[in-house]
Structure formats: structure tokens, C-alpha cells
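Step one of this worksheet: look at the structure below.
Excluded from the complex is one protein chain; the other protein chains are retained at their positions.
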């Protein structure tokens, strides 16, 4: 079955393996008339590019994106936008060792069970490198959302025991810290911590968060089309994510209704603009946006590739002990933050496009 | 847009409001030749039926399901199965009071913003009563899964501060306790706690868990079709769920790779059957089942309907204080457990049907 | 797989068999705020109702539609509209004879091959009675289209050798003639012809046409989303249709480009409104509407149920000769005309809803 397509109206289809010739995405359903060049997309890819700091894999990839179709004289035409990133550093080593056994925490075993064999070079399609296509497509979604007044921002909330302090939240820090934390002090502590982890040839997990600002109320659909359901799918589809929270998330299960409900209020200085006194709900009620900030949190497991010896089995069904070589990050989160931002953008934009047909009066306004 | 359809091959479409004439579901894509009568479905509906204990709303509904199509001489024919439950207790009171304001924690405001108005009787389509259709369809999915050796079991893990003790896990208790806890001691404590909550005219949240046993390895698809992504969407689409975890879930974000990876082992007493020494992953690696138990956890917010006075605004844009009347549960979890079980079943079954076409050799075996 | 759902945004799911308890449809994605009662739908169902004239089956069905959900105080709410028609005349005879063999021209054999058995009462799901759900849903689509200035009209073009004369085209005649022809003279000739066919215990085929007026230019999508491709699927999905033409259809294959191209012109009396000198294209160029009349033509085979003796085989694999009893029409077309009208409406409306997101400027206008 076709698991590589996402979205109903703004629909993307990604392709490519870690060590194939290239990776890419086809974006179908992008509205016509958006100014778009590679320069709009490249900065997003650069944020997830390997080899940029001490805490990322040393694999060198330029990750230069090429627009192959769907634009004309600098504007989108409404037809599919094909984006491609060539792999340039994929032939650097021999993977025959990992071909024969199943790396713990990876998808080696499950791909073999499903398909009968697998592309074992660097994880093939199950590699985090697959997200290049999502990010390229997400960059377009972010640009459109920006034009509609919707802004999305993801960041590292914690790495292992080191947490960013939200009282020191600094949006600029996200792009300037190695960890993508919004807090320079926490970033420094996290970098020191990660050095230790690297020395211990181990890895660590972390938490990332994403905020959506400026989304009008009324976006999302009832029942299975709930905006939070769509976001949960989108974020959980990022490799290594094991939990997704909306708003106060897990904390609500221990709460009383009297302290968890957000009172509606009239925004100060306005006549009748509705707002909420608190935002435990994370901007979504009954699956539909309420005009408040959307807050999503994702828990990411430690990089499964570690240099320490591990017990596993080989394809012949023997128990063995292995030590995995190769290039890998001690933590996934800092590079995954932009993926979370992009998956959120893709989900939100598609919901906004679907929402255009919610009411007869707007239909009549459009066509009459 | 059409948010009431779920699934690709085994596809359900639910309909109905809390206080309309009826609720129902159309199940399309059910394989032909399954023995099916109302008696297969009714017990699932009975588990979510209101009015059965002190901790559920006192609304009286029989929730008798009727099969309107899709079976012949007791077997499914492969054509759509239409299931309907008539509302019988829906006209008991006057809703004109809540028509004019937005209940905190409910979807009143967001529905109004999206559609311009709403069916305010008992929440309309955003009512938990909407899940009757999901449960009726899920009962069919559970029956099919059972025939394929896959068993699904959801239960209450905690209610407010009261947690079930997994060392006392007792599957029978789930159906016999008022709270759907798998632990009689915790159930007793929880019932006492809920009495206090009711007296305080407040409500409380809780945690529910779901286990899938017997699922073969290889189910789920890469990238956006990941089994955990599908489950996250399915479970987050249940009203009041604010967080979804797979396996160890949130706990992984604080872990080291060396302690989070599950070592592959050969199952004792077998030649080459692969298993895992631990199951931090919750039975899913790279979005595909690994043959181990699938574990999903959902955090449910307190019932937003409480009798305490609350601040809110009305449709005229004035700040007011309200006290909500009517019948509601002090906690949602015990009745939502069967909904979680059914949404899990629908997701798992659809993934198993999609998996039929994963390999050329099975295609050839089927057609040659 | 789920073949009973049609449409992307305005999405319908039909259910029910010829001789089951009821038939129906769930309409999901209907915009909120449309005035809607049973009285909007019933006239469409009445047009395909059996037992109304000498040329239709004598089965008596009231075909009273009931709205079970999705409206509130007379307006659509944006949530699924469930429509049901009870079967009342379905238990009138013994079908055990046709259970054992395959009626020529029917789906008996193919259903058995696919599903292993079938509901043989009156054709089960393959009965023309299945279209009740389509028509009920199509009535809603027609009402919405009417509010957007789009009008759809289907009629009988020919029955066997008797053709309506387009020079005598009279829209009122369609609803007043037994044959649904737009020409009273042809209707009279056709009725006489059909009397002969009935006496000969035979049946006959015919042609139906459908015109869409008022559709703006720009509706439909390139490549697989072409408006004519969608219409072809929609119309070919009506049982007994064996060919679909758009505009001049089959005639174009013998033409020269110089006589088939439609010259663009400026509409007389306007400044710059584009029109075409001719409409060989039938209102669609490159899969997208050009603002002209859409013309679709469908060729319908003779009713396969005839009273004459026919050769066939039984389920035991023996060659036999049979004579089919029961109630059936000597011609399908007059009752299928409203089905064509409704399938066209469903296709056109969905394309119009999808078109809302075609351009950045309209997106910005909606959200800013």
C-alpha cells in the first residue's frame, strides 16, 4: 500500500532512500500564484542537514534542492511541484556487515518481515534521511501559511535531563543554538551533556515542541478529521517519536474539571472578540481550532545507533553481539525540530484548505 | 470536508448527533463470509451505554443496534453493512439555555466559528454519543481480528490519582469493574474517589491503555502509513484525549540509547523465532509491527461538563457566569475504554488488509 | 475494498440491497447553512420510483425518504446527513429459483466469483434499486448547485430506434412524458414501440443525455482529476451503461481538426466575455470547464431480465435453459435519467468545492 502520500488537498508524496541516487517529493494541490524559488526551500533543508555541528552525523551532504516542475516565471502554476535532492555522500562505506543482522531499535527486522528483504544501506527508506522530502514540501506550506498570517515554530524543549526554561524563551535562539533550544543557557548545558554522552558512545532522547500562532478559529473537522488527530498522526509519523501531546497533554489525566476547563473571556480592549483565560486545551476544542495558540509536544527516543556492544540476532536466526559503526547523531531532536515544524505546517494548511467549503455563504460568495 | 470516514480498505463512515433521531455507521469493505448478527455487536455497545452505574450519566438509552444491510442468511456479503441505533431518550429537556453561550471545555464555540451555528442539543455531533457508530463498527473489526488470532484489550489505567497496579493485572476484572480497571483493589479505591468528586460537583481525568496481542510482524507501512501514526490519529480522534503514547511513550525522552533499545533474541525453545528481550518500543519499529505486544496509552481530560459555576461568554459577546445542568459522567474513561479498543481494532485490521499486497510472492500465490 | 463511497469533499456513501430492510446514503462534507427537508429530496426519488407507469416494474414502493441526521431547525449543520428509504415490498416472492443459476446479463456470476456467494433476492446490491441512495444524495447536490447558478437536466435521447428530435426540445416534456423524453411526439412513438416490446416479452436499450448549464469556466483539474474523467466514471458506474460520450463524443474520431476545433469568440454585446462559436468539445477543454454547456451522453443496454427462454448455467456447472419471472422494466432509461442527473450533480459539485483552493489570491481573500 501507498504510505508515502500525506494530505487531501495539499498533498505530498515523498520518495527516496538514505543511500539511493536522490530523495524528493511531489507537492500536488499547491495553489497557483505563489512566488517560489529554491531559495524559499533551501533554508529549511539546511536546518536538518547533517554534518553541521558536533552533535550531528559527520556525513557530508549539501542537500541542494532542485525544483523540477510546477513553477513558471517564479510562481507556482497549480500543477505538481517536483523537488529533488541528490545524494552525494552515499557510497562511502561497506554496509555488508549490517545486511546480515537486525540492529536493535531500528526497522531492519520489521522491513524484512514485511517485504522479504530490504535496502540495508543506511536504513534505506526507514532512515531519518527520508524526511528531506517532507521538509522541502513543508517549506512551501510554511510560506503559504505565512501569507495567511499563520506562523509555526518548533524547538527543542529538553535533551535527556536538560530542559529549556520557558521563562527564558527566546525565539531567535532556536536558529542560533546547536540544540535548537530557545534558551541559550540550557543550550550550553545540553552541549556539555551531549559531549559526555558521545564519550560514553551512547545516545539520548529528548522532547520537542511546536507552536502555531495566528490560526483562526474553526479549522479542523469533527470526528476523524479532528485537527489534533491529524497532528498526532503527522508527528507520530516522524521516526523515533513515541508520544504526542496537545496542550497540557498527559497532565490532564490527573486534573479536575474545574481546573482544566479554560474559561472563555472577551479579549481586553475589544468589543466581542472571544479568547480564553487559560489555554490548557492547546488551542483545540472538539478537534477544531479555537483561535488560541496551538501547542504540540513530541517525545523522541534516543538514537538507536550506538557504538556500545548490543545483543541481537542475525538473519540466520542466531543470537549474536554487535557493535555498530558508521556516522550517527548522539541525539535526534535538534535536527528533527524542523521536521516537526514542517509536518505541522502540512497538516494545518491542508485543514485550512478543506475548511474553505464549510459554509454555504462562503460558497455563494466565491461563485456568485 | 468529509471527516466522518475512517480507513482505506475496511472503511467506516459514522453519522448522527446526540439528540437526533438515530446514530449509525456504514461499514464498507468488510470481507464476505463472516458470520454476523446483532448479537456480535450489542455487547460492545452495552459497554459504552449510559445509565449503567453511579459513575455514568443517568440518561437511559437502550442502544439497540439494528443491521440494515450487508448480511444475508447470517453472513456478510462484502457489501456495505449499515448499522443504526435509535435515540430514545433525547427529548427530555429544554436546551435553550446552553444554545446561547459557550460551555468551557466543549466544542460549542469552535463549531459556531466553523459552521455559523450548531445543533446545541447535548453537544450535537461533538457529543461522546457520536462514538456509538465507531463502537458498532469496531465490534465487527474485533470479530474479524479474533478469527485471525489478533486480540485487543483496553482498560482503565488510572482515574485521577488512583492507579491500577499492573502486578495485579486481571483481564476479567476489566468487564466486571465499574471503572473498567483490571484490578479490583484499584477499582474500589477509584469508586470511593469518584463519589467524592461527584459530591464536589466536579469531574476528573484518567488514563486508558490498550494492548494488542497476536499481531504478526510486518503490519504497517513506512513513512506516513506507520502503524503508530495511524493509531495516534485513531486514538486522538476520541473526544477528550489529549495525549497518546506508544510503548514506553513519554519516558523515552529521558533515556539513554543503551537502556532504551530492545535486544533481539531467539524465542526460547524455538529454532529461529525472533523475539525481543524487552518491549520499550511497544511492538512497533519504524512504524511496522515487530510481532510483540502493541501497547498504546491515552490521556483523557476531565469531563468538561461540571455543575460548578464557570466563567464564559455568550453568543452576544458578553462575559457571563454559568452553571451547567443536565446528566453527565464525573469521568469519561470507563466508557471510553471500549471506544479505544474499537478504534485500535479498526486501525489494525485496515493495516492488515493493506498488507496483503506487500509482496510479489503472495500476489502470485493468490492469483496463480 | 470500499466501493460505495464517491467524492472527495462532498462525499457520499451508499448502502442497501434490493430486498434488504432499507437503503440509504450518508452525505458527508455538505456545507452548513443549506435549508433542507425531506421535501427537497422526495421529488427526485419519485422520478426513479417503480410502479408509476406501464413501462416500469409493477413493484410498489413508496420510497419515502427520512433524514436521520445532519440538519437542525431545517438547515444543514455541516455534519453527516444520513438518509434512509425503507423497503416495503421486498418479501413478496420466493427467490429460491434464481439462487441456483446465473441470469445472463446480470451480476449473479461475477458476485459469486468475487465473494463466494451472494444475496440473490432481486439482485441484492447489484440491483438498480441501489441507486436510491445516489438519487437522495444527488438531490442535495442539485439544490446546492442551483443556489450557485448551475442547473442540470437529463433526459431520454432515444429508446431503441425511436429518437427524440432535438429541434422539438421541450424541457417541460421531460417531467411529463412517461419516457422522460423532451419531445412529446417521440414519447408517443416510443410508448407504442415499448408496448410491442412488452408483448414480445423482450426488452430494449436506449440513450440518455445530460446538460449542465451555468457552470463557470475553470472547474476540474488536470491529468487524472479531469472533469470529463470524473463524469465518465460517475456515469459508467450506473448499472447497464456501456458507453459515455462528452460533447460530440464518438463523432470526433472521424473528423478533421479544422472542423472539430471550436473557435473562441467574444460574446456579442459584451466587452471581453469569452465564448465559443461552436461546442463540439461539450464544454470541457483539457479536463477543465470552459464556461459553455457541458453535454454528456450515455448508452444503456436493454434490461437483462426478459421473460424469453435463455441459455445459462447453474451453480453446479450444468447448462440449463431458464425463463425469468418477476417484475421488471422493458427499458431502463426513463428511470435512469434522474440517476444520471444526480451522478452528474455530485461530480460537478465536488469539483467546484475542490476548485476553491486553486489560487493564492482567493485563499488570501478568504482568510485575510
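Per-chain residue numbering starts at 1, and chain names A, B and C are given in the order in which the chains are listed.
Criterion: a residue touches a chain if its C-beta (ideal position, glycine included) is under 8 Å from a C-beta of that chain, and two chains touch if they have at least 3 such contacts.
Computed from a predicted structure; not experimentally measured.
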Residue in contact with the excluded chain [from C:19, C:47, C:86 or C:106]: C:106
Contact partner of the left-out chain, one of C:39, C:277 or C:368: C:277
Sites on chain B contacted by the missing partner chain, in the whole complex: 8-10, 29, 31-34, 76, 78-79, 144, 147-149, 216, 222, 352-354, 356-364, 366-368
Missing-partner contacts on chain A, residue numbers: 1-5, 7-11, 13-17, 20-24, 26, 28-29, 32-33, 66, 68-70, 72, 75, 77-82, 84, 114-119, 121, 124-125
Interface with the unshown chain - residue positions in chain C: 1-6, 8, 14, 102, 104-107, 109-111, 113-116, 125-126, 130, 158, 160-161, 197, 202-207, 216-226, 228-237, 239, 242-258, 260-266, 271-274, 277, 281-282, 284-291, 299-306, 308, 310-313, 316-319, 354-355, 357-359, 361
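Just so we're on the same page, only the chains that are shown with their structure count from here on.
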Maximum centroid distance from chain B, chain identifier (CA atoms): C
Approximate Å spacing (C-alpha centroids) for the pair chain A, chain C: 44
Chain B-chain C separation of Cα centroids, rounded to whole Å: 38
Residues of chain A engaged with two or more neighbouring chains: 8, 216, 222, 354, 357-359, 361
